[in-house]
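The complex is shown incomplete by one protein chain, all other protein chains being positioned as in the whole.
Right after this comes subunit A.
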Amino acid sequence: MGKAAAASRWRGASVIPGFGLTFGITLVWLGLIVLIPLTTIFLRAAGLGWDGFVAVGLSPRAMAAYRLSFGAAAAAAAINAVFGLLIAWILARYEFPGKKLVDAVVDLPFALPTAVAGIALVSLYANNGWIGSLLVPLGIKVAYTSLGVVIALVFIGLPFIVRTVQPVLADLGGDVEEAAATLGATRWQTFSRVIFPAIAPALLTGFALAFARGVGEYGSVIFISGNMPYRTEIAPLLIATQLEQFDYPGATAIACVMLVASFSMLLLVNVLQAWRAKRGTR
């Protein structure tokens, strides 16, 4: 067996020739845009030494901030998974007047500067805001609490779920459901055995994207969170406070922890997805 044959096996077949060229561009591009900038973060943090890194990057205050950032992002992504799926379902399965408008509205959180979102949300949910003033008598405080952080992240994460799930649902078509029904499946069985497995990978991708976006979100959150140390302080704000004292290594130490945590979780989601896909084809 020749070297070429072995190589072509892992390269796989493609209608567009030129693996060498495209692969080269891909590597250079990823290197310039993603890897080199991220590597400098690690290099800068390395200047701190291990003890210095732990003192800043793993301080109790930083840990509290990671807990909030990752916890709120996960909660928001989970909420979005449910309601985003619902919205995607409505958009993929029904025709109704103003559908185009609703479809466009879904993308607004993408287009809006996040600070605008933060200001809008806090004016709604503050104790004297439209929604806030209704919730206060019930003893629910949103603005300046971790609940406020979750709401801001729900807002900015919504499009990810809808936009990943909607095309899959549209592709799936009503005929699959009809086929299931003719075979005697109940509605719940149709959903849980036929539809859900088909959209699960897309839903998981959307969840991962919304989660990753939430972890890194800064602009909208700092307006609604109240920024109280140990309670409502998000990790990106902690990075900003380090920079404010011109402590670049300190800032990069926190950034490193976030980067490693985010990357591990995204990797985990990818592995889960690969595992699902493999099980699905069997």
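Please note the rule applied: a residue touches a chain if its C-beta (ideal position, glycine included) is under 8 Å from a C-beta of that chain, and two chains touch if they have at least 3 such contacts; residues count from 1.
The definition used in the following text is that contacts and distances are computed from a predicted model.
The listed choices are "CRISPR-associated endoribonuclease Cas2", "Sarcosine oxidase subunit beta", "Sulfate ABC transporter substrate-binding protein" or "FAD-dependent oxidoreductase"; the UniProt protein name belonging to the chain that is not shown reads "Sulfate ABC transporter substrate-binding protein".
Within the set A:D103, A:E177 or A:D247, the residue that contacts the chain not displayed is A:D247. Of the candidate positions A:L35, A:I140, A:M228 or A:V260, contact with the hidden chain is made by A:M228. Along subunit A, the points of touch with the absent chain fall at residues 18, 20-21, 23-25, 27-29, 32, 56, 60-61, 64, 119, 122-123, 126-129, 143-144, 222-223, 226-231, 237, 240-247, 250.
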